[in-house]
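A single protein chain has been omitted; all remaining protein chains appear in their positions.
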Amino acid sequence: MAQVALRNIIKTFDRTPAVQGINLDIPDREFIVLVGPSGCGKSTTLRMIAGLEEATSGEIYIGDQLVNDVPPKDRDIAMVFQNYALYPHMTVFENMSFGLRLKKFPKAEIKERVQGAARILDITDLLDRRPKQLSGGQRQRVAMGRAIVRNPKVFLFDEPLSKSKRSTNRSRPRQSMLPTIRSRR
Amino acid sequence: MADVVASGVPIPEARQRNTMQKFVRRKSTVAFFMTLPLIAIVACLVVYPAFYAVSLAMMNKSMTHFVGFGNFAFLFKRNTFWMVVEQTVLFAVTAVVFKAAIGFVAAHFVHNLPAKGQRKWRGMLLIPWVIPPAMSTLAWFWLFDPSYSAFNWVLAQLGMPQVAWLGNPYWARFAVILVNVWVGSPFFLIMYLAALKSVPEQLHEAAAIDGANWWQKIWYVNLPMMRNIIQITALFSLIVTFANFDIVKILTNGGPVDQTHVFATWAFNLAISGNDIPLGAAVSLFMAPILAIAALLILRNVRRRGNEV
Partner (left out) sequence: MTTTTTIGKLTASQRHPTRYGSISRGRRRTLYWSYFFLILFVIFFLTPPIYMFITSLKSSAEISAAINPWWVYHPTLSNYVDLLTQKTYLIFFRNSAVVSLCVVSITMVISVLAAFSLARMRFWGSATLAIGVFLAYLIPDTLVFIPLFKTFAFIHDKTGIELINHWWVLVILLPTLTVPFCTWIMIGYFASIPRELDEAALIDGAGYIQMLRKIFIPVALPGIIAATIFCFTVSWANFLYGLAFTTSADQLTLPVGIVTTLIRGDVYAWGQIMTGALLGAAPPLIIYAFLMDYYIAGLTAGATKG
């Protein structure tokens, strides 16, 4: 993992400013949450770190590398989307191993990583299923598995709790995710 | 408290009429009558002739008596027949493959454009489909004319030899396939564009983050998700192309020396120009097996889509 630094990040869509000058230094292995009212620019900032949006001005550093001009596929990041964005035509195993297959990892290592992540997320018996056969919570875990398996420099989660069921104890869903994330360090 | 019920009293007339009225007014009866014209047309002008074709194919030339499989035996022995089989299959398969390829590639390019501009380009690219094929084939006929071909003029300017577009058998086959591809590609373009637009953009973003470049995105995300539409469109087109008449008839009329005949044009010439209706019917029946297989595959595909969604 690596540290992330945002310097004076500004993003305007046409004439509308979405992000108006963010400076952020996130050290290595840190877990931070961006909170704010809807429309304040959280997702946009996240997407800029991912490379899905281009900053209008400012610099983004992942590790020591200036990544403004680096496309998402070369930034060594992983993202869990709000809607999970699982590939519907692939099995859970194939979903999780897609990034590794693209980078031509050896089959044995792919299998090892996927099984490892599946064990942590408790989805080992779902590896042969398709996304449409899974419940929302299971899909979320697969999306997380897809991110974990790549061992990236940065993990990005876009609105990860918006789809969690509200329980009587409000803090429980959030707490159950933290051990999963922390155990990957 | 029950009223007094008179037993043994015959049902009055009024009630009998009511059951009849009820029958007429019942939903399913009305519905059935509404579909009757459709059924009538299809039954009389499509299904019946299709079966009649089978019986016709088994008659002698003057249609006086039954000859069983005589016509078919005759066809199997003739060289032209096997040439036509080969030509039709070659024509249909090649044309569909190229149409699908052009449609696929063009759809991706159009999809790449900003949304506002897409409409203009889509509009221009669909024009070959809109023009009646007979009219556009005439234009191609003129472009390929042995003496005045505009294409040959360009070749001459470039110092290259003239091409006998419609006179040389291999160029003639090429020409026929080219025109069919020209007419049919826009259909594929439109269908694939619609399918492409239904692929969620987030999947492309996820793939980008997973490390995919542009052709990996197409191969691993677009292609699988469009697979259903690709198959259905290809099968539809295979059926239509296999039975194609207009283009070959106008461009080459099967020539030179029967080298571009497809089932439809050969059947037409035999039946109408050659006055041998049973033989023509026999030839046209050979389209049936391919059509049946393609139709079954389409049905299976459509049902599968219904279940998947």
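Chains: A and B, in written order; residue numbering restarts at 1 for each.
Please note the rule applied: contacts are C-beta pairs under 8 Å (C-beta built on N, C-alpha and C of every residue); 3 or more make two chains touch, one makes a residue touch a chain.
Note that the coordinates shown come from a computational prediction; the quantities given were computed from them, not determined experimentally.
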May I ask which residue of B:Pro128, B:Pro169, B:Pro200 or B:Pro256 touches the chain that does not appear here? B:Pro128
Taking the full complex into account, find the residue in B:Val84, B:Val199, B:Ala212 or B:Ile277 that is in contact with the omitted chain. B:Ile277
Just the residue numbers, please: which parts of chain B touch the chain that's not shown? 27-28, 30-32, 34-35, 37-39, 41-42, 45-47, 49-50, 52-53, 56, 63, 102, 105-106, 109-110, 112-113, 119, 121-128, 130-136, 138-140, 142-143, 145, 148, 150, 153-154, 182, 185-187, 190-191, 194-195, 214, 229, 232-233, 236, 239-240, 242-246, 249-250, 263-264, 267-268, 271-272, 277, 280-281, 284-285, 287-288, 291, 294-295, 298-299, 302
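Keep this in mind: only the chains that are shown with their structure count from here on.
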Once you find the CA centre of chain A and the CA centre of chain B, what distance in Å lies between them? 46
Sites on chain B touched by chain A in the complex: 200, 202-203, 205-213, 216, 220-221, 224-225, 227
With touch defined as at the start, can you tell me which chain A residues reach chain B in the complex? 50-52, 71-74, 77-79, 81, 83, 85, 87-90, 98-99, 102-103, 146, 150
